[in-house]
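Attaching a single structure in structure tokens format; questions to follow.
All protein chains but one are shown in place.
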Amino acid sequence: MASYRARLAKYVILQLVGAIAIIFWLTPLYAMLIDGFKTNFEATATSVFQPPVRPTLSAYIAVWNSMKWPLINSLIVTVPVTLLSGVLGAMGAYFFYVLGEKHPIVGNAGFSVISLATFLPVESVFLPLYRFEYTSHMVNSYWGLIFAYLLFYIPTAALLMSIFMPVVPRYLIEAARIDEADHWTIFWKVVFPIMVPGFLSTLIFVFVMSWNNFFLPLTLTTTPSMRMVPVEERYFTGGYGTLYNETYAAAVLASIVPLAVFIVLGRYFIRGLAALGGGAKGV
Amino acid sequence: MKKGHGEEAKAKTKEGKGIGKSYIQLGLMVLPTLFFSAFLIYIVAWNLWLSTLNWSLLHSKPSFVGFGTYAAVFNGLFFKVSIYHSMIFSIGLVAIGDAAGLLLAGLLYYLPNTQRAVYLSIFLYPIAISMATNGLIWDWLFNPELGFGWLTSHIGLPRLNPLATATSTTLSMFLVEFWAYTGLAVLFYLASFMSVDKSIVEAARIDGAGGSKILFRILVPNSMNGFIVATALLFLFSFRMFSLPFVIGGGPTNLDLMTLVEYVYYQFYTEFFSESAAASTIITAIAAAVIIPYAVYGIRKWVMRG
Partner (left out) sequence: MASVRTENLKKIFKKSKSEVHAVDGITLTIPDGQAFGVLGPSGHGKTTFLRLVAGLEVPTDGSIYFDDDLVSAPGRIVVEPEHRGIAMVFQLWALYPNMTVYDNIAFPLRNAGMPKGEVDKRVREIAEELGLTRVLDHYPREISGGQMQRTAIARALVKNPRVLLLDEPFSNLDAAMRDGARALVRRVQRERKLTTIIVSHDPADIFSIAEVAGVIINGKLVQVAPPTEIYDKPANETVAKLGGDINVIDVKVSDGIIYISNSVKLPSPIPKLEGKFRLGIRPEDLVLSDSADVPGMTLVGRFKVKVSSYVAGIFRTLVSPTDDDSIEIFANTNGYVEPGSEKNLLVRLPKVKVFGEKGESLTLARS
């Protein structure tokens, strides 16, 4: 048994390390939240760490005009993408699960393909994608964006749902087949109701990831009116004489949606992440 | 008897129709996933094809050059710099993020449930924010007058300017990356620790083992899967870093920060399309090298169990 002094020292050090970690991780959030409320003067005079003396919404009002349309654009694109990916991906996962038992090659190949599609950097294939959309006149349109997003996020959703699938025991599906249910019925009446938590996790994960996607909107939109939130964000760098109160106000507006989702439904988001890594067991 | 026979036959045809219809449905259900996945593969292949051409600003009517473009790319300064950066960021994050994630997960393991959930959220929230926004936030934090520099000068240390030199910029970027993605490692190690049978940990306590002994002798050795997953995902997330250096560097042409992915974009931007495609293919190959073992591991671990 270690001496009392040694144990106390160890305890104190651990608390200290924990505190430093927490402060480190929360500092950017802190800055982001308080600095959006500063006046222009304060943004030039005070550091990002000092709270505003006279909180004001002037920065938010100033950036609202530029952020308004991107926010709407982002919603128009991410919501359908999320829902479509979730449902279509779930159906794909069901396919692999059902067929994978008797034809393991199908199951394995499917799983490999959707894994690849999930983790492949978007940037590594965008050139042909851009060419395709360019020649099909899909660039700079909602359809073009949605199509490109679906390209990556349907497989992602399929992967996540595949990982959550084993929650439904195979014998349940077999019993339904014996009861002469067709696959469509089995999927919607037997499988899907059991998978609701996994489905929610998938939806939330896809939503956050697609909302934050920077590269696709960067390359596939050319006019300011079609810009989405992450791209619009980059115009708030300090290089153009922007003041940091506007930067942070814009940052808050950009992140408020995914952060709100994370705070309220964070449990599901974390489960989605955990599924990617460790199977469907909750943390 | 005649009636029975008729009914039986009727039932058979219904069943036959039912099964056929059912398989058609199954096919329809998987169609979107297959279509989009196939399209993606088609694009990857197309990309590979493009990389074998010499299509660029200088050659608007491209012709096949095999490895010619690759050779040009490998010799280019920009490529060397960007692959160097990508490797530092990825491998560096894997090494340091893994270690930090493990230690932090060890700390969180001993906390009660509610506290643990809160701290985990604190480590994970950066993933919910787009990397571009993260870049902006940290850009200002790195400001010598109004950010960290202000803090250090006020407590008597020299005014810190993280973006002053190439080296310090690289380190600063690494810090942001560390802040953004270590939460992943914490999550996976924690999940792994918690899947270790509680009675084994209790037995170790009764056998006189303290917190750190339990962590390193019991929890970590039984967390191989946590290690594999954390490493794979840390690498994949950091390898595709684009928006972060883009925003902090002020655009894709900042040589101090250029990553491989930025290089792809840069070449595209400057209309050296084949070069861009070549770099993309290299990225795809590296990513695939990491993803495929992950997929194999995942298949064995999760899907087969079902």
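Order as written gives the chain letters A and B; numbering starts at 1 within each chain.
Keep this in mind: a contact is a pair of C-beta atoms (placed from the backbone, for glycine too) under 8 Å apart; a residue touches a chain by one contact, two chains touch by 3 or more.
Quantities reported herein were computed from a predicted structural model and do not represent experimental measurements.
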| item | value |
| --- | --- |
| Residue of B:Ala209, B:Leu255 or B:Val296 in touch with the missing chain, whole complex considered | B:Ala209 |
| Absent chain, residues of subunit B that touch it | 197, 199-200, 202-210, 213, 217-218, 221-222 |
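To be clear about the criterion, only the chains that are shown with their structure count from here on.
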| item | value |
| --- | --- |
| Centroid spacing, where centroids are CA-atom means, of subunit A and subunit B in whole angstrom | 13 |
| Contact footprint of subunit A on subunit B as seen in their complex | 15, 18, 21-23, 25-26, 29-30, 32-34, 36-37, 39-41, 43-44, 46-47, 50, 104, 107, 117, 119-134, 136-141, 143, 145-147, 150-151, 179, 184, 187-188, 190-192, 194-195, 208, 210, 212, 225-226, 229-230, 233, 236, 239-240, 242-243, 246-247, 250, 261, 264-265, 268, 273, 276-277, 280-281, 283-284, 287-288, 290-292, 294-296, 298-299, 301-303, 305-306 |
| Complex contacts: residues of subunit A adjacent to subunit B | 1-2, 10, 14, 17-18, 21-22, 24-29, 31-32, 35, 46-49, 88-89, 91-100, 107-108, 111-117, 119-130, 132, 150-152, 154-155, 158, 162-163, 165-166, 170, 180, 182-184, 187, 208, 211-215, 219, 229-231, 233-234, 236-239, 244, 247-248, 250-251, 254-255, 258-259, 261-263, 266-267, 269-270, 273-274, 276-281, 283 |
